[in-house]
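Okay, here's the structure, questions in a sec.
Removed: one protein chain of the complex. Kept in place: all other protein chains.
And then chain A:
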Amino acid sequence: MTEPAPIRILLVDDEATLREPLAAYLSRQGFAVREADSAAAARSALLEESPDLALLDIMMPGEDGLSLCRHLVEAKDLPVILLTAKGEATDRIVGLEIGADDYVVKPFEPRELVARIRSVLRRSHRATPVEEDAGYEFEGWQLDPLKRRLTDPEGTTVPISTAEFRLLVAFLDRPRQVIDRDRLLDMVQGREAHLFDRAVDNQVSRLRRKIETDSRNPYFIQTVRGGGYRFAADVRRITGGTSA
């Protein structure tokens, strides 16, 4: 995991008890960390040097993390990961709507945070111009990426796991293309550490069980001989997400 130049991270949190050890940990992991104890301090730090990614605590006195996040995303086009104490879905949606790339819930596993940082940076390097929060539609099914909600043609919610969500997004981003297992694994690996060494096929078969009428004779996700899968339906992007 050695990089030519260290990745620069701006860490904004008013709580020194968390900020200092976290900065030390990230430094040990090879990141160049700059600390700020408030949104104001973060703004002045940004004037001096632009980091590669920002880690923001949401709850801070004065200007809060969400407001700073909006500024960073809109003015600086900077990848942002939010640190939040609440696990409520609404907080996550607000954060992602504002433009944050990801979020972690305190107390997080430091290793998971590092994995997320790498994943977010990888995604931002890919430079996907498509609107991130646009919804997907395929043959009546809809996927709202912000709420991570999949609905069938009747409008019934079909709960899926995070891994399945990522897998489906990977398919929906590349309809009718053959994607091999390694690439799929690369795109899907996220917070679930166990996914790193778990076969993609397992996830694919789980996803099939949820969206295929007959999972033994799949219609949407087809297995391609020679190692890979193909999403065999047309996908439409819906701006503004799906309406419930």
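The criterion applied here is as follows: a contact is a pair of C-beta atoms (placed from the backbone, for glycine too) under 8 Å apart; a residue touches a chain by one contact, two chains touch by 3 or more; residues count from 1.
Methods note: contacts and distances are computed from a predicted model.
The complex appears with one chain absent; UniProt names that chain "histidine kinase" among the candidates "FAD:protein FMN transferase", "Dipeptide/oligopeptide/nickel ABC transporter ATP-binding protein", "Cytochrome c domain-containing protein" or "histidine kinase". Contact with the chain that does not appear here is found for just one residue of A:Ser44, A:Thr157 or A:Gln177, A:Thr157.
Across A:Met59, A:Val73, A:Leu121 or A:Leu146, the single residue that touches the chain missing here is A:Met59.
Contact with the undisplayed chain is limited, among A:Glu109, A:Asp186 or A:Asp201, to A:Glu109.
The missing chain lies against chain A, touching residues 15, 17-18, 21-22, 24-25, 28, 59, 83, 85-87, 89-90, 106-111, 149, 152, 154-161, 164, 192, 194, 198, 206, 209-210, 244.
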